[in-house]
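Excluded from the complex is one protein chain; the other protein chains are retained at their positions.
Our next item is chain A:
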Amino acid sequence: MAKRILLVEDEEDILSLYKDVLESEGYIVECARTGIEGVEKFKHSEFDLVILDIRMPQMDGIEVLGRILNEKKDTKIIINSAYGSYKDNFLTWGADAYLIKSSSTETLINKVKELIG
């Protein structure tokens, strides 16, 4: 069965790019354009993986991360951010991987495959 991915990202162009790329890899992708929307969708649906941006309006990725972790689901989490500076601490936050937004989607795809197959 196809794996389900929740993509939380406020940047429309990134969102559709990742959706497209991940779908062509055979994943089912659900999109959330704000942190609040992301948390709602996460609560009411089952996902294998969440890809989370950090800097978003209203509720940022770190808060989303905290709320997602509180749901105690066995979902893998990738933080995918333009901020390199948080990278050193991500393990203590409970995410499974921290990626810096890159000009190539290859790293992201590889990490997704590594975490959920």
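Here is the rule we use: a residue touches a chain if its C-beta (ideal position, glycine included) is under 8 Å from a C-beta of that chain, and two chains touch if they have at least 3 such contacts; residues count from 1.
Definition applied: contacts and distances are computed from a predicted model.
Only one chain is not pictured, and the protein name UniProt records for it, out of "histidine kinase", "Carbon-monoxide dehydrogenase large subunit", "Nucleoside ABC transporter ATP-binding protein" or "NADH-quinone oxidoreductase subunit H", is "histidine kinase".
Per the touch definition above, the residue from A:21, A:36 or A:116 contacting the chain not shown is A:21.
Within the complete assembly, A:100 is the residue of A:31, A:69 or A:100 that touches the hidden chain. In the full complex, chain A touches the omitted chain through residues 11, 13-14, 17-18, 20-21, 24, 82-85, 100-106.
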